[in-house]
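Every protein chain except one is present and positioned as in the full complex.
Going by the order they are written in, the chains are A, B and C; count residues from 1 in each one.
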Amino acid sequence: MSAPLAPELAVSRWFNTPVPLTLADLRGRVVMLHAFQMLCPGCVSHGTPQAQRAHMLFRHTDLTVIGLHTVFEHHAAMTPVSLEAFIHEYRLTFPIGVDAYEGDDPIPVTMRRFRMRGTPTAIVIGRDGAIRHEGFGQEEDLALGALIGTLLAEKP
Amino acid sequence: MSAPLAPELAVSRWFNTPVPLTLADLRGRVVMLHAFQMLCPGCVSHGTPQAQRAHMLFRHTDLTVIGLHTVFEHHAAMTPVSLEAFIHEYRLTFPIGVDAYEGDDPIPVTMRRFRMRGTPTAIVIGRDGAIRHEGFGQEEDLALGALIGTLLAEKP
Amino acid sequence: MSAPLAPELAVSRWFNTPVPLTLADLRGRVVMLHAFQMLCPGCVSHGTPQAQRAHMLFRHTDLTVIGLHTVFEHHAAMTPVSLEAFIHEYRLTFPIGVDAYEGDDPIPVTMRRFRMRGTPTAIVIGRDGAIRHEGFGQEEDLALGALIGTLLAEKP
Partner (left out) sequence: MSAPLAPELAVSRWFNTPVPLTLADLRGRVVMLHAFQMLCPGCVSHGTPQAQRAHMLFRHTDLTVIGLHTVFEHHAAMTPVSLEAFIHEYRLTFPIGVDAYEGDDPIPVTMRRFRMRGTPTAIVIGRDGAIRHEGFGQEEDLALGALIGTLLAEKP
């Protein structure tokens, strides 16, 4: 396998999950990471509803959908308090983590580790923990579904 | 004219306008009020873009479009700081006021004065200052356009 | 009034009306003409549903919505038999006329009289019979509604 191994998540607070999630614990499953900001129009209109659809559609499979709130601008406007209301109002039910900060860096840790270029970013990780897709901007449902179907079909 | 006269706005802070707006000063013009909350999904997907379209389409007419941020829930999540980022990210250019509070009432003042039932609410006021339409929820563009056209056609 | 007077319709067959319609008979009313072809994608996805919406929304007003099937290409593919099935399947209820032909001209008569450039074309005619708007392509609902509202507000 030549794809790079996904770095670990760094999350300061979780929503919609009783326990913190780590990619290490999810090894053997397929993981879809949806990195977003609650005030990013392309996330709200396209990426976040798509993540919710994937969470519902594949809930009885080996796919885990994880939202990551990667705030790299307007930090005071998108605090966890605001995010919590956003999650409630948009009825999001998949696990969502707040990307952690380190020192004074306005770019959060996981965002840097994955070298994301902005939001929304969709990352799909195979059962072996390797990054199989990383896309900035809108993803077509048909292409995303095909990728997930392909990775789920691989032997655990 | 039997329609009730619109009560005055009570706004604690304005965006996108160098001077505060009052309905008294706008008498003689047609006014469209778009009451919204930045975390209300129906506002973000429908009502707020519609207000922006109306602002652009009628900018050379006697119509004034005013946004009113009527936060009645999740107050800590929708502060003016968050609203400012929302306005920037969604590229809204029409004047937007933050509905003011009085005492401990979680329902802001203008919202109470107009007896609004929730967000989004669209209110259209004639040149004479009377409320000619107040609707909670989605408004069809065709119907809203017709109403504005009719009111603009009335003699100042 | 400096706007040009609308030429008369030339229709070979009507659907959704017990009697033929003429602009002469409709003088005093506002008329919205929706010129379309049943195999024109922009008509089917936007213009024709918009005409149906206008027909329903303004059915208790002085507006008459008229569809005009102005076939200028693929004539054998868009016969009245096919149009009838189209009207049935898309549940169109406004009056629709088949634009008439003259000699060998592939461009039908009404289309030529109005100098239409293609489909969809939206034409709005005032109470005085003058053309107040003629637009090729997509019309915004908000702008169309405003125009209709303005013309309905004019004294008959």
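The rule we apply is simple: contacts are C-beta pairs under 8 Å (C-beta built on N, C-alpha and C of every residue); 3 or more make two chains touch, one makes a residue touch a chain.
It should be emphasised that the depicted structure is a prediction, and the values quoted were computed from it without experimental measurement.
Undergrad: Using the touch definition given at the top, which of the shown chains does the missing chain touch?
TA: When the entire complex is considered, the left-out chain reaches A, C.
Undergrad: Can you tell me which of C:F58, C:F86 or C:F114 touches the chain that was removed from the display?
TA: Checking each option in C:F58, C:F86 or C:F114, the one touching the absent chain turns out to be C:F86.
Undergrad: Of A:L5, A:A24, A:A76 or A:A146, which residue touches the hidden chain?
TA: Per the contact definition at the top, the residue touching the missing chain is A:A146.
Undergrad: I need the residue numbers on subunit A that touch the omitted chain, in ascending order.
TA: Given the touch definition above, subunit A has residues 50, 53-54, 57-58, 140-154 touching the missing chain.
Undergrad: Extract the touching residues of subunit C with respect to the undisplayed chain.
TA: Touch set of subunit C with respect to the missing chain: 39-41, 44-45, 74, 76-78, 81-82, 84-86, 88-90.
Basically, only the chains that are shown with their structure count from here on.
Undergrad: Line, ring, star, complete or other: which describes how these chains touch one another?
TA: Basically the chains just string along in a line.
Undergrad: Roughly how far is subunit A from subunit B, going centre to centre by Cα mean, in whole Å?
TA: 35
Undergrad: Got the subunit A residues that touch at least 2 other chains?
TA: Not one residue in subunit A touches at least two other chains.
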